[in-house]
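What follows is a set of notes on a single structure, which appears directly below.
Only one protein chain is missing; all other protein chains are in place.
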Amino acid sequence: MSLTVSRRQFGLFSASALLLHSGIARSAEPIKIGLVAALSGQSAKSGEGITRGLSVAIDEINANGGLLGRPVQLIRRDDESNPAKGQTAARELADSERVAAIFGGIDSPVSQAIVPIVNAAKMPFMGVWAAATNITRNGADPNYCFRVSAVDVLVDKRLIAHGTGVMGMKKPGLMLVNNGWGASNNAGLESAAKEAGVTLAGVEKFEDKDVDMTPQLQRLRDQGADGIILVGNAAPGAQVMKGLQRLAWTAPVVSHWGISGGRFPELAGSWASKVHFVQTYSFFGKQSAVGTKVTKALQAKYPDIKTVGDIVPPVGVANAYDAMMILAMAISAAGSTDGEAIRVALEGLGRYEGLIKTYNKPFSHTNHDALDENDYVMVRYNGEQIEPVAG
Amino acid sequence: MLVSSLVAGLGLGSMYGLIALGFTLTFAVSGTVNFAQGSSFMLGAVSLHMLAISYRWPVVLAVLAAMLVCAAWGLVVERLAIRPFVKAGSNAWLMATVALGIVVDNAAMAIFGKEPRSLPSMLADDPWIMGGVGIYPLQIIIPVVGIVLAALLQQGLKRTSLGLKLRAAVQNADAARLMGIDVTALVAATFAIAAVLAGVAGMLVAPLFNVAYDMGTLFGIKAFAVAILGGMTRPWGVVIAGLAYGLLEATTTALLGSGSTQIVTFSVVIIALAIAPEGLFAKRQVARV
Partner (left out) sequence: MRIWAGFAGLAIAVSLALTLSGYSAFLIGLIAITTIACVGLNILLGLAGEVSLGQAGFLALGAYSVGVLTTKVGLPFFAAWFLSIILVAAVAAVVALPALRVSGPYLAMITIAFGFIVEAAATEWQTVTGGSVGISDIGSPFGVGGTAAMACVCASVMLFGFSWLKKSPLGLAMICTAQAPNAARSVGIEALPVRAAAFVLAATAGGVAGGLQAALTGFLAPSSFPFSQSILFLLVVMVGGVGSPVGPLIGAFLVGLLPEFLSSLAEYRQLVFGAALLVVLWIAPRGIVGLFNTRQTNEPVARGDVVGYLRAGAGGALTAKELSVAFGGVKAVDGVDLRLQPGCVTGVIGPNGAGKTTLLNALTGFVTPNTGTIVADGRIARSFQTAQMPPDMTVLDCVRLGLLRGRWRGNADANFAAALLKFVGYTNTLSALAGTLPHPDRRLVEIARALATQPSVLVLDEPAAGLDASDTERLGPVLRNIAACGLAVALVEHDMALVMGVCDTLVVLDTGRVIATGTPVDIRSNAQVRAAYLGSGSTHAIRQGVKTSETLLNVVRLNAGYGGVDVLCDIDLAVARGEMVALIGPNGAGKSTLMRSLSGLLRPVKGHVEFDGEDLAASPAHKVARAGLVLVPEGRQVFPQLTVAENLRLGATARHDFTLDEVAGILERFPRLKPLIDRPAGFLSGGEQQMLALGRGLLAKPRLLLLDEPSLGLAPAVAQELFAALSRLRDEGLTLVLVDQMTELALPLADRCALLEGGQIRHIGTTAEMAAKLDYLKGDAA
């Protein structure tokens, strides 16, 4: 037993070592762009949206001759919403695949876990969804983490303002998903409420997979809430609406953008249109030239997109598209795929006419968030369509 | 508040009970725990959604077809993940059922799609308002169907000749074979029945809770807890344990908030097993040395 097993053990070790090395030896011809996102599991749809936004942008870049004369290639890794898996994937992309930059997914804890790794590896990281504040504001200098997405603290100010203003809430109650994203907004909403002098009726949490929200809603109602501020994804968000319907409680609801990550109108039924929520971008309504171009490209590439309503989740697609384009500009400006050069280039970019808006100096050395509170639009569902609301 | 928790708890609890009944049935005849049972629950709901919504089959037909899909799935589990391992005297069926569950969940993701879908139903559209609380007709129907199915199963085991054969096979499979009972087929049939029970549960809750390819995982674990609490071998015990678990879950959420639900319910599971090691309703077995 002794000898044979140990030989096998040795063999496995050396075989794996060879395999680990083989990644390094591969040709460096295309510029590789990494994505670490939830591709399976509860949040799989978000990963798909980001993939689509990135792919359409990369196709456009490659059709125009690529970057630095090299084609761009997307390398995707599934983090299964698990920070440890996300770390493994980020290290693999950085060390074996030698990607030029890494994009992040929906899960804030995964992005938070990756932050120290990319900063240590001098690897540009581009957040396109996870909104936790400390992903970009992480205290590192130089800081390699950038974001083209909402920042919770800013969104939360907007939610409080919209809820107490347009929707007339006096004592809103919070319904938050019980994960890092919910926690980030919990802090943001409480400080935003304090700043605005608004009293919160209470804070209730739900699990992503909870199927009955009536107990939490009833508790908020008992605490005197006259409106709901919702942070959560489409499926549990829809359950909140169904719960309200079941309680026959017609309180106004304002929501973070999570509910747009799935088929909220279908899931929430007739009460879906009652919710006002934040978007960075809407494919509905009159589109800019970029909007029309991207919509067409999406429809051509993905046959399941028949109407703009099928571009789900819109934020993931739009943020990813703009972020990829901004990164491409930076790589061109840097003239290399060196991480430090790209970072410096990103911090010094000028004007970019994008999908979400026209960016003017999207990043600086101290500001790594390309979007701010002026870039958020409040919208609501009208059937399957998203339409802006005043305020 | 109490009324709505009560209704929600009973509804969820009877669903846990139905899935758990499947656990106990297959455990009894094969001595194995089918950790892919949660996937049967998902498969019922997903098949119904695909047939009734995507292919626009009449609902009754779609329900029957979805039950067939579940039955076939039960047979597949038994054939691929149970039989080869039981035959080899290995307990790797535990991992094989988990692996098969992963495969079918991810296959469903590829075919059905990643996002949850809703299954509209007249029974879960217009709530009846009772004392400020709205209750969907389906919420009343669910526990009734659950309890009726459990009662039918119990009586079937007790009174029918198939039930007698099943009980014989549970106690001594070889001796049952010698009586001319096709135990292999019986075990396979039990897995099919168990899968159908879970599938029916999935179809029943689909209009309330939406349909998703990963909806079975958590339900499966909770149902396993219920099966264990019920004592693994007693149908009635399992149903009562299911209702108790559902009520505990709903009232904990209502009183303490959802963050405490898992802590409280799973702590209760541990404490209950510490007090009644064979489950709350198990019959004491006399062991002979």
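As written, the chains take the letters A and B, and residue 1 is the first residue of each chain.
Just so we're on the same page, a contact is a pair of C-beta atoms (placed from the backbone, for glycine too) under 8 Å apart; a residue touches a chain by one contact, two chains touch by 3 or more.
A quick note: this is a predicted structure, and the numbers were derived from the prediction, not measured.
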Full-complex contact with the absent chain, from B:Ala52, B:Ala81 or B:Leu119: B:Ala81
Residue of A:Ala89, A:Ala150 or A:Ala251 touching the missing chain in the full complex: A:Ala89
Candidates A:Ser55, A:Gln112, A:Ser149 or A:Asn319 - the one touching the absent chain: A:Gln112
Touching the absent chain when the full complex is considered, from B:Val3, B:Leu64 or B:Ala110: B:Ala110
For chain B, residues in touch with the removed chain: 27, 33, 80-81, 84-85, 88, 90, 92, 94-96, 98-103, 105-107, 109-110, 161, 164-165, 167-168, 171-172, 174-184, 221, 224-225, 228, 232, 259-260, 262-263, 266-267, 269-271, 273-274, 277-279, 286, 288-289
Touching residues on chain A - with respect to the absent chain: 1-10, 12-14, 16-17, 19-21, 24, 39-40, 44, 47-48, 75-78, 80-84, 87-89, 91-92, 94-96, 107-110, 112-113, 115-117, 121, 132, 178-180, 182-184
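Basically, only the chains that are shown with their structure count from here on.
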Separation of chain A from chain B, taking each centre as the mean of its C-alpha atoms, in whole Å: 36
Chain A residues within the chain B interface of the complex: 40-42, 44-45, 48, 178, 204-207, 209-212, 214-216, 218-219, 222, 234-235, 238-239, 242, 245-248, 262-263, 266-267, 269, 312
Residue ranges of chain B touching chain A (in the complex, touch as defined): 1, 4-5, 8, 12, 106, 109, 114-118, 120, 125, 127, 129, 132-136, 205, 208-210, 212, 214-215, 218, 250, 253-254, 257-259, 261-262
